[in-house]
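Note that one protein chain of the assembly has been removed; the remaining protein chains are unaltered in position.
As written, the chains take the letters A and B, and residue 1 is the first residue of each chain.
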Amino acid sequence: MTKTTITLKINGATRTVDVEPSDVLIEVLRDKLGIKSPKIGCDRGDCGTCTVLLNGQTVRSCLVLAVEADGGEIVTLEGIGTDGLTPLQKAFIAHNSFQCGFCAPGVTLAATELLRKNAQPTRDEIKEAIAGNLCRCTGYTPIIDAIEDAAKPANKKTKAKK
Amino acid sequence: MNTCRIETPRTCAEASALLQALPDARVLAGGTDVVVRLKDQLIWPPLVEISRLAELHGMTEVDGWLRLGALSTWTEIERAALTARHADVLVEAAREVGSPQIRNRGTLGGNVANASPAGDSLPALIVLDAELELRGTQSTRRVAVAQFCCAPGKTVLAHDELIVAIWVPVRAGWRGAFVRLGQRAALAISKVSVAVRVLRADGIVQDSRITLGAVAPTVLRVPEAEAVLRGQRLSAAVMQAAAEVVCAAARPITDIRSNEPYRRAMCGELLQRALARLAEPTNPSDPSDPSDPSDKIT
Partner (left out) sequence: MNDLRVVGQSVVRIDGLEKVTGAAKYVDDLEFGPGLLYACIVESPVAHALIKKIDTRAAEALPGVVKVVTGADFPYKFGLYMKDRYIFANERVRFVGEQVAAVIAWDAKTAARAAALVNVTYEELPAIFNPCAALEKDAPLIHPDLGKYNYVPWFFPKANTNIAHWRKTRKGDIEKGFREADLVLEDTYTVPRYAHCAIETHAIVGLYDMSGRLTLWSASQSPFTQRNVIAESLAPLGITHKDVRVVTPYIGGGFGGKAGVSMEIMGAALATVVKGHPVKMMWSRAQEFYNTYQRQGVVAKIKMGVKKNGTITALEHTLYWDAGAYVEYGANVVNAAGLSATNPYKIDNIAIDSVCIYTNLPPGGPYRGFGYSEFSFGIESHITRAATALKMDPVAFRKRNAIKEGDLLPYGAPMNANGLAEAIDKVAAEIKWGVPEPARDPTKKIGKSLVLFWKAPAMPPNAASSAFLKFNEDASLNILISGMEIGQGLLTVMAQIASEILTVPVSKIRVETPDTDRNPYEWQTVGSHVTWGCGNAVKRAALDAREQIFALVQRVYCLEKDALYLEDEQVKCRTKADFVLPLRQFVIAGIQAEDHTYKGGPIMGRGVFMPEFASAIGDPETGQGGHPNVHYTTGAAGVILEVDTQTGKMKIRKAVLAVDAGKAINPDLVRGQIIGGLMQGFATVLYEDMRFSAKGKLLNPNFSDYKIPTALDTPDEVVPIIVETPQPDGPFGARGIAEHTMIPCAALIANALEDACGARITAMPVTAEKVALRLNQCSANA
């Protein structure tokens, strides 16, 4: 068998697409479905910029074969703020968290998964949650600050200057 | 162009039959290692994708054993109450694996099957006296994890066999610790890892297991160091003596990740730190809490 047809629920929409067995999920998302927020930074699971939510869990979409995701539900950065910006996205803006922005899609999904599982994470838990997402620009601190801020009950956009 | 054939069997028996029929096929589970390696190849071998085999999922306690389905992910191992209760050292190892995304996909069976001397599961499973349930077209057998690997990447697994489950004996009173050193805190392949498990009565060590990762072609168990602990309290002198024994027993190499003398010295240092943690009184409120995270040696 060379081609196979898979069905994915992506950001709420059901999409059917022909893939080759060797296609990884990120190729299918970007090249066949036009979803460009997940990026390719290393193509071998090291950098995390291809991170997407697959069935509620973050995965490296460069290491998941598309056929393995068949029937799965995928959320990318395009799909997390269906109702305007999420508190997390607002906090990232307020903290100037990203510089070049290339890691932002992956970091945002990793942080989204964290906050769904743990609404009040400690700073160490935040670092652990995004430890698989490499960022070369920021030194991580403004990203960590924003996640911490977004997790606050009042979602204050004030900055904890550190 | 590197199109391959991919099979998605519905049962273990079907998977084994496929493997027998496809001599160059590779088993694919979480893909966190296999897909990386496949990407370096211009033509991919046939793949047998096993992630939907129900028999390979789930954790249960059966007749004094903890059965971990081979497809248990690191995240599941990290979070499950059963592993916290019966496989403390494996939980600690799970926390050290890769990143959240790798832990969400990577499986225990896959890590064992890779047979990497730096794989984080093996030292932990060996100190737990864990066994593997291997199923092929003809039979099912049990092999101790300690007997499973023969060389880096080489195991006793037959081509048609799958690791179905990892069985951990349930033993009261044992406590374990896993420590490792990488170049940075996360996403680092171990330079050295140490797993240790100790059974004590009134502070006296009755029995123990000590293994070293990444310092020999396969994970090294060090019975001589275990002998040093037997009948002793975990005093500084005893820990030091055990450390000297593991340093002598290690057979590290110099490679791109580390140098021989550092690896050798760190075996002892890591063992002392693991033992020192076990020597502390347990935290009754949270038995699964390994330690203050700021004390991690990562």
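Worth pointing out:
What we mean here is this: contacts are C-beta pairs under 8 Å (C-beta built on N, C-alpha and C of every residue); 3 or more make two chains touch, one makes a residue touch a chain.
Since the model is a prediction, treat every value here as computed from it, not as a measurement.
Considering the intact complex, the chain excluded from display touches A, B.
The residue touching the chain not shown here, chosen from A:Leu53, A:Leu77, A:Leu115 or A:Ala151, is A:Leu77. If you put the hidden chain back, the residue from A:Cys47, A:Ala69, A:Leu115 or A:Ala151 that touches it is A:Cys47. Checked against the full complex, the candidates A:Ile10, A:Leu53, A:Val67 or A:Cys103 give a single residue touching the omitted chain, namely A:Cys103.
In the full complex, chain A touches the hidden chain at residues 30, 34, 36-37, 39-44, 46-47, 49, 76-78, 81, 85, 89, 92-94, 96-105, 108, 126-128, 130-144, 162.
Within chain B, the residues in touch with the undisplayed chain are 1-2, 42, 99, 181, 183-189, 191, 256-262, 264-266, 269, 297-298.
Rule of thumb we're sticking to: only the chains that are shown with their structure count from here on.
Every residue of chain A that touches chain B in the complex is listed here, in rising order: 1-2, 4, 20-22, 24, 43-46, 48, 51, 57-60, 62-65, 67-68, 110, 113-114, 124, 128-129, 131-133. Residue ranges of chain B in contact with chain A, taken from their complex: 2-6, 8, 28, 31-32, 35-36, 38-39, 44, 47, 49, 51, 75, 98-102, 104-105, 185-187, 293-294.
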